[in-house]
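These notes are about the structure you will find just below.
All protein chains but one are shown in place.
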Amino acid sequence: MDATSHITLASLAQQVLVGLSRTTILFIVSSGLSLILGVLRIPNLSHGSLYMIGAFVTYSAAVFIGGSTGFWLALIIAPAVVALLSLAVERGLLRFLYDREHLMLLLFTFALTLVFGDLVKLIWGSDYRSLTAPPLLQGSFDLAGLPFPRYNLFLLLLGPLVALGLWLLTNKTKIGKLAKAAAVDREMVAAMGINVSWVFAAVFCIGCFLAGLGGALVAPTQNITQGMDHTIIMEAFLIVIIGGLGNMWGALLGALIFGLTDAIGILVWPQFAIVFPYVAVVVVLVFRPKGLLQSTW
Amino acid sequence: MLSVRGLKKYFGHFKAVSDANLTVNQGEVVAVIGPNGAGKTTLFRLISGQLKPSGGEIIFKGRPIGGLAPHQVCRRGISLSYQVVSVFGRMSVFENVQVAVLARRRQVHRLFTPARRLAVDETWEILESVGLQDRAQAVSGSLSHGDGKLLEMAIALGNRPELLIMDEPTAGMSPEETQATIELIRRLTQKMGLTILLCEHDMELVFSVADRIMVMQSGRTIAEGACDQVRCNQQVQQAYLGEPADA
Partner (left out) sequence: MLENIKNHRGLWVVAGLALLLAFWPSLVPRFYVYLVSLMLVTGLLATSLNLVLGFGGLYQFHHAVFYGVGAYGAALMIKWSGLSPWWGLLVGPLAAALLSLVIGIICVRLSQLYYGMLQISLGSLVWAIVFRWYSFTGGDDGIHGIAVPGAIASVSGAYWFTLAVTAACLLVMYLVINSPFGRVLMATRDNSERAEMIGVHLIGHQLIALVIAGFFGGVAGVLFVVVEGSVFPDMMFWTLSLEILVMCLLGGWFTFMGPMLGAAMMVGLRTVVGIYTEYWTLVLGVILMLLIFFLPQGVLGFIGAKRTPAMAHSRRED
């Protein structure tokens, strides 16, 4: 635990900011997962695969188009591709299973995970890819004597925007209100003459769009590899659970807890940094087994 | 045998039961009546331990049982048969009753004795007493509603309770099934000496089997006594029996 003595206020602040920008990505991914859990009651394990596909598509689109424009366009193209893919899966397969028990739905999305994982291997091969951010977001600026990456600042600014967008979507649009009503009582919404099936399709699509967006945003910050789906999905699930199933603000809170404990863990005890967020999750769940905020279940 | 005094249960600001009083003596059939939402089911859930009381006391055989866990209440000798059919759906009718018998005999922690040899005769007796012996091997989830209600009672009897609580035993039954249930209740009290506490909307049933009646309204006991006494009670007539729709 030698490292502890080297912690300064500046390095702590820097690490917290890095943690916060990672929180943004975790929030975007897990809010999508939470939305699907809350409305459709599906524990979607393939969410992580869609995130991975988002990252790979971002890479390919950015490289194909080229330049700064390539990156910015890829940020839109990748989530859209993921959303279309999810729509096809939902309409083609998933919607026939809505009356099954949770365990079957979970296993079905696990099957999707297996298929998507190998499809990525089939299309992009087993090598990892890396993508550089456009010049505007490259490099870092000075933060009390320590460098802070510009891309992280970009993520920090984007997080609240996505949260606001999601809030507007769920509270101010017709589809959002319908989804909320359907989450509470499917029969009632159906009785109002509304096609619940399509509400579900739309919600599933939006949730997966967020997974794709998360993947697109993470692409320049790390190697894009096979297996990134397994890590993110477990993290996203834990975030959703500690926040409260189906609660968007819960996803934000959970992502903050997860991102910050991870960042502080890296600073305090790098070897076991991975353990910190898990411990935080266990502590939260032991005291509040149903999550911190009100679940929509 | 059972004595409930000033029992209260609040859900937040909602007073489901605000002042329930009830006495059940050994060998009696006591009926709780009252309009929907009067707190009858909540009262039963409080006695059986599924809910913890907010106040008041429940005394069974001289000892307080308010706030005990359901399995503890059960072991003291109180069984409850549900209003809705709530059985072990993937198991056979026989096994449903057998499990209750095994639980009463405290044999549930036997890990290596084959269950098929245990409690067989007693289980058959109970099945025969409610008339389910022909359906013994059927999967309980596939029973008709009437048979399901009988199985409900059979499971409760498997605990060989001293006090059997029945939450609307004839809800959803056909007239013939209702008649059979009335006879079953009589048989249970007369031959087996069981004490029964029930709630029911079917007044014909209530007046034909009950020794005494307790009337609830809005979570309070408004009358308690012998059938004729309660029938004549002004307040009761206004609150419940006097409703033209019920005549």
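In this document, chain identifiers A and B correspond to the written order of the chains, with residue numbering beginning at 1 in each.
Everything that follows uses one rule, which is that a residue touches a chain if its C-beta (ideal position, glycine included) is under 8 Å from a C-beta of that chain, and two chains touch if they have at least 3 such contacts.
Nothing here was measured: the structure is a model prediction, and the numbers come from that model.
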- Given A:Val63, A:Leu136, A:Ala191 or A:Val275, the residue that touches the chain left out of view is A:Val275
- Item | Candidates B:Ala103, B:Ala180, B:Met203 or B:Cys227 - the one touching the absent chain | B:Ala103
- Message: What does the interface between subunit A and the hidden chain look like in terms of residue numbers?
- Response: 43, 45, 93, 96-97, 100, 102-104, 106-108, 110-115, 117-119, 121-122, 230, 234, 237-238, 241, 245, 271-272, 274-275, 278-279, 281-282, 285-286, 289-290
- Provide the residue numbers of subunit B that touch the chain removed from this figure. 48, 50, 69-71, 74-75, 79-80, 82, 86-92, 94-96, 98-100, 102-104, 107-121, 123-124, 136-137, 155-156, 158-159
